[in-house]
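The other protein chains are all here in position, but one chain of the complex has been omitted.
By letter and in written order, the chains are A and B; residue numbering begins at 1 in each of them.
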Amino acid sequence: MNARLGWLILRQVAIVFATFFGLILVTFVIGRVMPLDPVTAAVGPDVSQELYDKVYKEMGLDQPVLVQFLDYVGSVLRLEFGRSFFTNQPVTADIARVFPATLELAFCGVVIGALIGIPAGILAAVKRGTFVDGAVRVVLLIGYSAPVFWKGLILLVVFYAALGWAGGPGRLSIFYEGLVPVRTGLLLVDAALAGQWDVFRDAISHIALPAISLGYGASAYIGRMTRSFMLDQLKQEYVSVARVKGLSERQVIFGHVLPNCAVQLVTTVALTFGLLLEGAVLTETVFAWPGLGQYMTKAMFNADMNAVLGGTLVIGAIFVFLNLGSDILYRILDPRTRA
Amino acid sequence: MALIDIEKLRVTFRTRAGMHEALRGVSLTMGREKVGIVGESGSGKSLTGKAILGLVPGHATVTADRLAFDGQDLLTMPPRQLRQIRGRRIGLVMQDPKYCLNPVLSVGKQLVESGLAGGIRSKREARKKSLETLATVQIDDPERVMRAYPHELSGGMAQRVMMAMMVVAEPDLLIADEPTSALDVTVQLEVLRLLDRLVDQRGMGLVFISHDLRLVSQFCDRVVVMYAGRVVETLRADELDKAQHPYTRGLMECLPTLDHAPGQRLKVLERQAEWVTP
Partner (left out) sequence: MSDLSLFARVRTGQPVTSGEARLAQMWRAFELLKASPAAMAGLAIIAVLVLVAMLAPVLAPYGPYAQELANQLRPPSAAHWLGTDEFGRDVLSRIVYGTRYTLYIVLLVAVIAAPIGLLVGASSGYLGGWIDTLFMRVTDIALAFPRLILALAFVTAFGPGLNNAIIAIALTGWPPYVRIARAEALTIRKSDYIAAIELMGASRLRIILLHVIPLCLPSLFVRLTLDMAGVILIAAGLGFLGLGAQPPAAEWGVMLSSGKEYMLSAWWVATFPGLAIFFVCMGFNLLGDGLRDILDPRQES
């Protein structure tokens, strides 16, 4: 660690905070300044004038906009997003309940994406210009171009309805529901902790299809990036030097080229995780996955602004953190900046 | 037996504009001596070095009547055997050490790996050998340099590490492709002297590739002049003034000398079409 690196990290942290602030500002604008009446959004359309006025005051809407905004920033920092009027619960509690399901799904997706994408990208780069390269690129491009919810539907029809290889919609089959005590909210972890291996297996068979539909898209992105990182590195002279040393092609690729891509790959995978949290919103609808995506979709139909904005802030904050945090990680991992 | 025996080496690149013949029948034979290859950019001097090592890019075709190292045919050799020749018997020092060392691996790791690939049995022995070699290229604190990453070294230092890396396996031939042109003028001479001594001490053959005719003639035994993908002339270094080919003569005439009269213009090399197709 030296002073320059410390300074760069400090700068990056400042950018993270500025971006969080921007995110809060945008959600505030969406929630308060947009044409939709915030009071109606909070209490629903059919209320008496007195109640309307009371809520209007309670929400601080008679205050100047700046005061309203500062209040909003304060409550966001305290992780209070107000009440959801369709669940009639605090949005924070709702999100805490549904988010682990989304986290679990996105995590499985990114693992599948990395396991397929990185080797595929390496293969395509090493075999550049050959039939193998072309085939890998086409397969990746398909994953990149097909809508994630459509992939989900097709998988569901083929592997659940027709073949019966995987579990259907939801996180568990109905007769396994509620057998495992909730500790982390991550069903796979909870089941493993409780030693309930049949529940674990059932949960795997349910998460497989949504995770694959997310993971395929992720592998497309990760694979593309891996290929281009590898090609950039393969042009470097140290690669020729490694060959001159008498190393085998395998040693050259895995011992020399890949370590030079490692940092960029970590960043890419982190970014992909953020993208998958977004993609989960679409996938959860298809698989009736009781996560944040489904929660937000329901909230949207009910014009439940508090719930929508709360979800947006949570996903947005994680996204921003991964996006910019991976930059910090990048600087720490790279020996060229570490010195 | 000759260390290197090349006869009518041709390298052709397929480009969008058609076939481009970069080497058009290069012949060269050398033993454990110091041979300089001189030529301008694009004359094929670097490519000749790369062809000996089998490092010509994949979209090029290499043909030759003979391309042999120490009597072994490099063109028909299986890849595994070619790798052994590269690792144990031929070394390469390139122009810019900044790009030649792997930026994310420590110097020690790269040196030890080089030793292991070059036939040293154990990691410990390779490490010991690496430290010794670093000392012979005049690195003061080998232990510290072993732990360092390439970006922590100065250019001259990196080039010496590079040289150490290439001779740690005690090869029979070293190919140096413009080994000093990316370095500061002040360290150029030092690196050259070091190279010279390494080659002499170990009795290696040296192929020294450069565009600098005078430099090459100073410390090579023979000079090979290349132009447009072929060898136009081969001379003993001390008989440079007996050069026959107009290109070589032209090259020498456009160099300034110490007894050069002030105000007198240097000659300009005038190219003749027949040099390309003799």
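Operating definition for what follows: contacts are C-beta pairs under 8 Å (C-beta built on N, C-alpha and C of every residue); 3 or more make two chains touch, one makes a residue touch a chain.
Source: prediction; values computed, not measured.
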item	value
Displayed chains contacted by the hidden chain, counting the whole assembly	A
Residue of A:55, A:79 or A:303 touching the missing chain in the full complex	A:303
Residue, one of A:47, A:111, A:153 or A:266, that touches the chain absent here	A:153
Among A:219, A:268 or A:312, residue touching the chain not depicted	A:312
Positions on chain A where the hidden chain makes contact	15, 18-19, 22-23, 26-27, 30-31, 34-36, 141-142, 144-150, 153-154, 156-157, 161, 228, 231, 235, 274, 277-279, 281-282, 285-286, 296-297, 299-301, 303, 305, 308-309, 311-312, 315-316, 319-320, 323-324
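As a convention for this text, only the chains that are shown with their structure count from here on.
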item	value
Partner chain A, residues of chain B touching it in the complex	53, 55, 58-59, 80, 83-88, 90-92, 94, 96, 99-105, 113-114, 117-118, 149, 151-152, 162, 165-166, 169
Contact set on chain A toward chain B in their complex	129, 236-238, 240-248, 251, 255-256, 259-260, 262, 334-336, 339
